[in-house]
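Working notes for the structure below.
Showing subunit A:
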Amino acid sequence: MVAVETKRERFVSVDLQKTEEGYNVLRAILKDNPDAKVDEFPGYYKVKHSNKLTIKRETVESFMGRPWDTQEFNLVIISYSGNFAEWDDEKIVIQWDTHM
Partner candidate 1 sequence: MPVKALYNYKFPPRDRAEVFGDDILVYAYWIDNPFFCSASAWRVPKNMKWKDFVAQIFGQLYGLDPDFKKVKSWKWYHFDQEFNPSDEKTLAELGLRHKSIVKFKPA
Partner candidate 2 sequence: MAKKKLTLAQKYHIYTRGLDWEPTYVSKKDIYPYAEYEGIKIKDWNKWEDPFRMTVEAYWKYQAEKDRRFYAILDGFIQNQGHLTLSDARYLNSIKLFIQGVTPLEYMAHRGFAFVARHLPGPGPRTAAFFQSMDELRHTQIEVHAGSNFNKYYDGFHSMTLMHDRVWYLSVPKSYFDDAVTAGPFEYVTAISFSFEYALTNLLFVPFMSGAAYNGDTPTMTFGFSAQSDESRHMTLGLQVVKFLLEQHEDNVPIIQRWIDKWWWRGYRLTSLVGAMMDYMLPKRVMSWKESFELYIEDQILEGLFRDLERYGIRPPLHMEQSIKEKEFLSHDVYWILFSFTFAAAFHSWIPKEEEMEWLAEKYPRTFNQYYRWRYEKAKQAKTPLPGDRFYYIGLPQLCQVCQIPMGFTDPDDPNNFVQRYVEYEGEIYHFCSDGCKWIFEQEPEKYVQAWLPVHEIYKGNCFAEPPKGPDDVVPQVLKWYNIQTDNFDYFVSEDYKNWKEWHKDMATVVV
């Protein structure tokens, strides 16, 4: 039998398109979530945090240099891991263990 090697890690994450807008959203996330880590792959960024990621409209706007609707997040997100715990006009919060 071949031994199974398993390394497991619990995190929340969001996968973002490697575009100009995706990059601005990424910078905003890194600013508001200082412990977040980024892995880069061809075509996308993966941003991870051990328990919570917050995306704030105001911070994104400051990097974009224009108004930004939180629903525009739909245009840069590829995938995520966690729950959308909050999604309103001001911010989006991704974390585990949130319940209706």
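As a convention for this text, contacts are C-beta pairs under 8 Å (C-beta built on N, C-alpha and C of every residue); 3 or more make two chains touch, one makes a residue touch a chain; residues count from 1.
Selection rule: all candidates are chains of the complex that A comes from, given by their letters.
What you see is a predicted model; the values in this text were computed from it and never measured.
Going by the C-beta definition already given, which one of 1 or 2 is in contact with subunit A within this complex?
The candidate that touches subunit A in this complex is 2.
Under the stated contact criterion, what part of subunit A meets candidate 2 in this complex?
Residues 1-4, 6-13, 15, 17, 41-44, 70-72, 74-89, 96-97, 99-100 of subunit A touch candidate 2 in their complex.
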